[in-house]
Structures are given as structure tokens and as C-alpha cells.
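My questions will all concern the structure given below.
The excerpt is restricted to a subset of chains, each kept in its original location.
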Amino acid sequence: MPALIKDGPVWTLDLGGDENRFSPDFLTEVDTALDEIAASAEPAVLLTTGSGKFFSNGLDLDWIMAHAGELPGYVDRIHAMFAKVLTLPVPTVAAINGHAFGGGAMLAIAHDFRVMRDDRGFFCFPEVDILIPFTAGMNALIVAKTTPQAQVASMTTGRRWGGAEAAEAGLVDEATSLDRLREAAEARVAPLAGKDRRTLGRIKQVLYAGAVEALLEPQPSDLTF
Amino acid sequence: MPALIKDGPVWTLDLGGDENRFSPDFLTEVDTALDEIAASAEPAVLLTTGSGKFFSNGLDLDWIMAHAGELPGYVDRIHAMFAKVLTLPVPTVAAINGHAFGGGAMLAIAHDFRVMRDDRGFFCFPEVDILIPFTAGMNALIVAKTTPQAQVASMTTGRRWGGAEAAEAGLVDEATSLDRLREAAEARVAPLAGKDRRTLGRIKQVLYAGAVEALLEPQPSDLTF
């Protein structure tokens, strides 16, 4: 389960040491953590990472199989998490410590910056291979953060990107060794910890207005994958 | 005239050995070829190329001069071809064997990937020089596939891009020798031949929804160039 650890201005959201899939409880924990950061008053930044082989494998397909009727509301909750990260009124960075697949890759994309380890672990949109097309909201999120070339190369292929390749394509901002991962991620945002939240939040809301609108559009009640 | 040649999973759409301009018959042949690929069931990719000095020179200006009253419907057909390539439910690549001008460059842009020979031939939007502004649909197609810097540098200048320059600007994904052109183009898509068509088609439809909407908007009946 995700845990939020505060160390001075740096709030670390540790997604866990497992596959860190988006179970309903996982979503509740993340939502609570994001609200806690947003409601705090001191200078703060969010650094999201995992503690094992995975950053996150995204959607909890086992849970979906067992709760087919609840799919629309489940996807709405995931979209809402992406929108909340995307417009969080503090600087945010994902320290991608391992595999970031599907929704896990999207969660990383929702952060302002991404730093990825360069020796192991893949950034991957497997949607085309697992027969789950991107929703309009997920699509809008990825488009808001990447170049057209990176979109087609990642979203239509299922390609697994190592850190260096992901950095070259702009899917992440930087690739570095696991040893330096946290340090490099912190360096991206720690100097920004004191930014005025009302202004920063508003800047992100205007910049990502289209993506947020698509993410907050409720899914149809007959949604299936 | 375009010809469709199937060799295992690779369907080659040979645009011809001439200037390969978009005559009405050319458009019919391409449309039929695209439908044939889309209706097939086995793993497939589309590789579009030409067999002479030209990939394609785009709009058939001679035909337009002789059929001025038919311009709106003619442009609608070209737009429809671009939209069909853009969202074809199989992986697509343009192997740019020579000049790709105007609509010919747009046809290449509509493919998922582009590989261009690096010794001869230009990628060029001559619209600003031939006094034919981009339609809203053409504009949306190019914007969906290129960076803002590449847009202004190519669409407002009439600049003729050699292969290496076009690759650097992201107008194409790769430049290589004519000898290796087909091989390099195939390498981009052949490994993707087995992708589920329904999923891939849906991914492209969502990713390019805005461009497709602009392309399928009928031209006004009083359209002139």
C-alpha cells in the first residue's frame, strides 16, 4: 500500500514494494496522500516512487475481472487521480525505480517531471497488446506531456522503453543510475518548493485544462474493455 | 497508377513511377487498396513507397485547372484518404524514395512512421509558394504529427528538406541510403504486424480524433485556391 513520508519540504509518496497496481484501496490511499499535501501550508514538493522492482503496473486487472460491473466508476477514480496529480499545486516528480506499465506509466506522466533508472525496468504502454485502448482521458493526458513522435512510437507499438531510450524520446526527462535516482529526482523539484501554490496550481490548471476536462468526463455506464 | 503488392505480412502500396499525383483514378486505387488491407484478417502492415524519382507530388493541379467546379469534392476525397491512412488499423510506414511535395508530404505524414532516403529527394510543403494555403484539415493533420518548431519551419517557408534535415526536425523518423530504405522502413513496422486491429484502430482514432474531424469536414461548395 502507498505510504506518505514527509522529510522537510520533500513529501515522498512510496507506491509500495509490490506491483503497486491500482486497487480501490490503493486509489484511496493515494487520494488521501495527495489531499494531505495539497492541504499543507509549508513549502512542499511531491516525489513519487516505488520501493521494489516496480514503479507501478497500473490497472488492477484481477480486480476488474472480479468486479466487471464496477468498471466505469473504477476508471473514473483512476482518471481523477491522474487529474489531481497533473494539477497538484506543488512541484511534482516521479522517480521511476522500476517497471512503469500502462496506468503506472500514465501516473508518472502526470507528474511535472520524470527521472528513470537506466539499468533495469521499462516504461511501457502495453495497451495495444492487452486489447485495452486508451480512454479519451488517458489519451489527452499523454498527449499533453509528449511530442507527436513519442506518442505514436509509444502508444501504438507496446514498445518497452529502457531509461536511456525513454529519455531520448522525451517520455522521461532524465535517466540515471538507481543509486542516484532519488537525488536526481529531488534536484528537479526541491529548489521549487517555495512556489506560491495558488499561482502554481492555476498555471497547471490552465496549461492542462483540456486534459483535465477529458479526464473528469464520467465514463459511460456500459464501459467494457 | 498505384499498385498493391502483398508479400507475407508486408503489403506494399507502390504509388507508381511517375510524379504520382492525386488524380481521381489515383485516389480510387489508393482507397481500394486501403480498404483491402483493412478488410484482410492476417497480420499485416502497410508500407507505402514510389518506384521512381518521386514519392508523390500531391495534388493534381492540371486536373484541378480543368475541373474547377469539382474542387470541393476533390479536396474532400484527398482529406478522406489522409484520414483513412491516419487511422488504418494496421501499422503503417512511408518509405520516402524521392520527392514528397505538398499533398505527397502530407500522405507520408499520415503514416505512423516515415523513413526517407538521404542522398536525393526533398520533403517539402510548397503551399506558401504556390499560393494554396493549407486547409483546416491538412493543417490539423500536420499539427498532429509534428512539433511546433517543425510546423513553422516547414509550413511557412516552402523549405525543401533533404532526408537528414527532415529527420533532425522530426518531419521523418529516420534518413538512410536508398539501398537500405525498404529494409529500414520494414524494420519499423514488421515486428508490429500482429497487433490486434480493433485495438490499434481505436487507439489511432482516439489519438487523432481532432485531425480526423477536421479532415472529414466537407469543404465549402465555393472553395477556390
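Descriptive notes on the structure:
Should a chain be cited, it is by its letter among A and B, assigned in written order, with residues numbered from 1 in that chain.
As a working rule, a contact is a pair of C-beta atoms (placed from the backbone, for glycine too) under 8 Å apart; a residue touches a chain by one contact, two chains touch by 3 or more.
Keep in mind that what you see is a predicted model, and the values were worked out from it rather than measured.
Every protein chain here is a copy of the same sequence, 2 of them drawn, and the whole complex in this file adds up to 3 copies.
Basically, only the chains that are shown with their structure count from here on.
In whole angstrom, the spacing between the mean C-alpha positions of subunit A and subunit B is 34.
If you check the complex, the residues on subunit A that touch subunit B are 127-129, 131-136, 139, 143, 147-149, 151-153, 155-158. On subunit B, the positions that touch subunit A within their shared complex are 91, 112-113, 144-147, 170, 173, 192, 195-196, 198-200, 202-204, 206-207, 209.
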